[in-house]
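Below is one structure, written out as structure tokens; comments come after it.
As you look at this complex, bear in mind that one protein chain is not there, while each of the others sits in place.
Every chain is named by a letter (A, B, C, D and E) in the order it is written, and numbering of its residues begins at 1.
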Amino acid sequence: MTDILELAAGNLISPIILSFVLGLVAALARSDLTIPEAVAKGMSIYLLFAIGFKGGAGVAAHGIDTTLVLTLIVAGALSFGLPFIGYTLLGAMSKLSTIDKAAVAAHYGSISIVTFVAATSVLEAQGITSEGYMVAAAAVMEAPAILSALWIVARAGGGSKGTVDAGLYREILLNGSIVLLIGSFFIGAITGEDGLETIAPFIVAPFQGVLCLFLLDMGLVAGRGLRDSRGELGLPTVAFGMLMPLIGSSLGLLGALLAGLSPGGAALLMTLSASASYIAVPAAMRVALPEARPSIYLTLSLGVTFPFNLTIGIPLYTAISTAIVGG
Amino acid sequence: MTDILELAAGNLISPIILSFVLGLVAALARSDLTIPEAVAKGMSIYLLFAIGFKGGAGVAAHGIDTTLVLTLIVAGALSFGLPFIGYTLLGAMSKLSTIDKAAVAAHYGSISIVTFVAATSVLEAQGITSEGYMVAAAAVMEAPAILSALWIVARAGGGSKGTVDAGLYREILLNGSIVLLIGSFFIGAITGEDGLETIAPFIVAPFQGVLCLFLLDMGLVAGRGLRDSRGELGLPTVAFGMLMPLIGSSLGLLGALLAGLSPGGAALLMTLSASASYIAVPAAMRVALPEARPSIYLTLSLGVTFPFNLTIGIPLYTAISTAIVGG
Amino acid sequence: MTDILELAAGNLISPIILSFVLGLVAALARSDLTIPEAVAKGMSIYLLFAIGFKGGAGVAAHGIDTTLVLTLIVAGALSFGLPFIGYTLLGAMSKLSTIDKAAVAAHYGSISIVTFVAATSVLEAQGITSEGYMVAAAAVMEAPAILSALWIVARAGGGSKGTVDAGLYREILLNGSIVLLIGSFFIGAITGEDGLETIAPFIVAPFQGVLCLFLLDMGLVAGRGLRDSRGELGLPTVAFGMLMPLIGSSLGLLGALLAGLSPGGAALLMTLSASASYIAVPAAMRVALPEARPSIYLTLSLGVTFPFNLTIGIPLYTAISTAIVGG
Amino acid sequence: MEMHDAKRVEIIIEAALESRLTTAMRGAGVTGYTVLPVKGGSGRSGQWSRAGQVTRGSGMVAVVCLIRPDRLDALLDAAFAVVEPHIGVVSITDAQVLRAERF
Amino acid sequence: MEMHDAKRVEIIIEAALESRLTTAMRGAGVTGYTVLPVKGGSGRSGQWSRAGQVTRGSGMVAVVCLIRPDRLDALLDAAFAVVEPHIGVVSITDAQVLRAERF
Partner (left out) sequence: MEMHDAKRVEIIIEAALESRLTTAMRGAGVTGYTVLPVKGGSGRSGQWSRAGQVTRGSGMVAVVCLIRPDRLDALLDAAFAVVEPHIGVVSITDAQVLRAERF
């Protein structure tokens, strides 16, 4: 327990976390500090490319082990399944409408890639290795949760007037993050260590620094979101935003044991399960479930769960996975 | 011959080429992956600055040899002359209008700086040195081809209603890429090795990585162009897009022999002659020859010739120049 | 004296200065070279974050010495006081309106962070150390000068119809640059050398290179400003733009002696006092003193004083402070 | 200069629906339009801005369409079908255009 | 398609004043508006563009507001109080809107 607390404390005073806090404080204090949209998008492309490439190069170096397929299946199942748990839990805890509940649930089945990136940084700092193909697991978990949410609404007769068409499915499956993550994973896997070496001064050395600036922006956006939606989130909903990651990560741990992942891989699967989407799912919700309120789902995902995972969650999941899987 | 094939194969699985392919595939699959315009422009400024600076620093280190002036004259002559060949060839191969033919021809007389950059990377990877002032040759080749095309149209009585005024000539001669390339070349030449050392961690170390992301964007843009202009390019026109680089590079080789360039320099002059513009010339065409169709000239330059040079051309030109000039 | 000239000459042919000159020349020649707004803003965020962080890490490494509080007080006093001197001097030298004089004066009481960054680079290159908390002094000097200018206008019955409300004060005190500079200073101070090490490949190694591109943009903007406001600045006003930095730096030197700064710290305080704002103060002026003409204050600050400090000022201040404080 | 009557239709809609709107417009025979970026806004669904990209995925766009008056109804029907379930506004102004053959 | 009379008010104002303008508009009961980015312009105070960000801090924006005709005066009074001491222009056009309940 003290171990976990120490880890958490050490994690809290890293440049990464403090950059997020700086953004949060600046936004809450109503500073006009902003990072241009194009630059923020550029940094997210950089992070996706780098993390995908490194994952692929890792697979090239260590080979594909038998757990790969199992991991991807487990990951897909988690993304499909978690929204049902989230929806039920929200039904018990909050008074949100059917559509709002389903939309929130979709976010928690899907993943936040920055949370994943932050977790890999923590693992690296502690010298814990993990399976390179975990980035493929991340990509697999992006989309299924959206289908579950649409199915929940359809079954509940939620009656959304939103647009669910072929275009929507293409947008979900071929959204930029998935394509870039998978694509750079393959480039890394094909070009291997040699490829990594040529571009390491770009994707490895400055990675932590870019992550700092990116988290500064996340803090700014989360802070502005919290300020704007002040009062809209009830206390029970906020509680959900911290309880759900714990449930998600527990199921992630179970899945990791089933798939036979290493302690590092298990920590990452726990993090993925615990994290909530704030890009792919919100975009899909605007099209498919326009009645769902972004001030609920985005604030919860970005303003509550993201900081929760960043500060408390990741060290906790790492400690638990090392204790249980590594034991 | 097997040598060339091996080189080409090795070239094909580099992170740079694969990034381009990723962009191409993503665009053709209609993914919404995009790199913000500002970021893409920022990367191109970075690449121009870096390549110009390194060229200048190279000149400072190795001194200006007697071939410099000869090389620049040959380069200018190639840019002036190639459009006439291109125009005639198109007349034989396609049914395009006079104005379309002249516009396409202008692109092939001018150059693509990214193709040049990719070629320097390939040379570096093979340990082949080249003259630093080749970037000056690249700058010299940007503009003359445009004048040739305007002259062709005027002579053919093509009757474009476009705007050819003093402003246009200034835009052509002082366009951003030329100014930045020449300017950073001089900065590199003046500050020399010392200057290079202070900024090497910025312009040398991460260069390959930035180039990957830039080529990802090029792939996306080329793919979208191909998709949009589906059907507009006939097969003969597409064939021109692969034949013309071969003619261009042959003349480039001749020029290199005339000027007395090293094998590396010759490979670069071949690449420049083979490459087709997709920034400076299209912009000038919109003003001077508005009737020319971008769906022809841009798709040909970016969707056919650029990938052709990137994959097959560069290794081929390198192999030939090493065999003939280096022999 | 020859020492100073040599230093100045050495400084003049650095990549940083030459990049600025390139931008200036390109803009004056009416080239269309531009750096996208988002990229320029991204680079300025990078520079602020890096300089703040390094300052904080420096404090963490060397501890806070007793001069810190004194330095901040002196810095604040300089920012408050310099506008009065500037206003009086302008009254003697030019025929500007009360409001124009006050607005110009505000710029010279405040600071230019890029000038500060350039000065730290020069110090580093000469192996002169300085107090890490000088970035805090820079932050402290941003805002007070604005209050002095508003007070001057109110007292002079200048009768501006501008908007001076609570929002304005928040904008001044919590403007993005101040918040980012102070925030990253604290992150650096908290995470110390360990934190610096994790992100050094991002904020230390490529710093000089990013600064080059940023100064290229500054040159472009300054050049366009000079071109647009051709004729509006009289010769006496231009002279003020070179005299005022000399007065400012003299007072800065006095302040540095009072506070007991090291030679490096003194050179930085001189530079801060000599520099003129071109972001925070102009923005505040547009709201509070809309009648003041940007073509006067911005052109003076960016087109005259900034290049003056960059080329002549910084080496001069460094030489003087080493001679007097270091003596 | 000869001018011709036209209608200027301005549709402010979420960026995620832009391609659906333009597809519907093309379906109704409307091939000329211009898309302007939007920086922020406020409406019944609250306030948002590009800087605080939190309350709406990728923001909104303004689609401006100049059209011959007799084709207005077809355009509005097509546009409304896309906009209706979503947030956003549609406005119409009387206008005149040069080069009528382009519309 | 049923259309309703409305006014389209377009206010071009310095970006630094955007939030003051929208606050004043909300004070006058106007909660619907859209902000468009501006790339450059020219007026009595001279010419400027985003590329040469030197003559005006952070440029200008265009605030577009569709409003019921009877509320126009309240909006103009509120807007004018903010714009008056500063540079910029205000224009009003007759328009029609769908979904009148939104205005």
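Everything that follows uses one rule, which is that a contact is a pair of C-beta atoms (placed from the backbone, for glycine too) under 8 Å apart; a residue touches a chain by one contact, two chains touch by 3 or more.
Bear in mind that the values here come from a model prediction, so they are computed numbers and not experimental data.
With respect to the full assembly, the chain omitted from this view is in touch with B, D, E. Per the touch definition above, the residue from B:Gln126, B:Ser250 or B:Ser295 contacting the chain not shown is B:Ser295. Contact with the undisplayed chain is limited, among B:Gly183, B:Gly252 or B:Pro282, to B:Pro282.
Although one chain is hidden here, its contacts on chain E can still be listed: residues 10, 12, 36-44, 49, 60, 62, 73, 76-77, 80, 83, 89-94.
Residues of chain D in touch with the missing chain: 1, 3, 6, 8, 22, 26, 31-37, 61, 64, 66, 93-99, 102. Take chain B: the residues that touch the chain left off the picture are 27, 34, 37, 160-163, 165, 167, 171, 220-222, 224-225, 228-229, 279, 282-283, 286-287, 290, 294-295, 298-299, 302-303.
Keep this in mind: only the chains that are shown with their structure count from here on.
Note on connectivity: the fewest chain-to-chain touch steps from chain C to chain E number 1.
Superposing the C-alpha atoms of chain A onto chain B requires a rotation of 120 degrees, rounded to the nearest 5. The greatest centre-to-centre distance from chain C, using averaged C-alpha positions, is reached by D.
Among the other chains, the CA centroid farthest from that of chain B is the one of E. Here the CA centre of chain D is 18 Å from the CA centre of chain E. Work out the mean CA point of chain B and of chain E, and you get 45 Å between them.
Of all residues in chain C, those that touch two or more other chains are 34, 36-39, 42, 171, 201, 205-206.
Under the contact definition stated at the top, not a single residue of chain E touches 2 or more other chains. Every pair of chains that touch is listed here: A-B, A-C, A-D, B-C, C-E, D-E.
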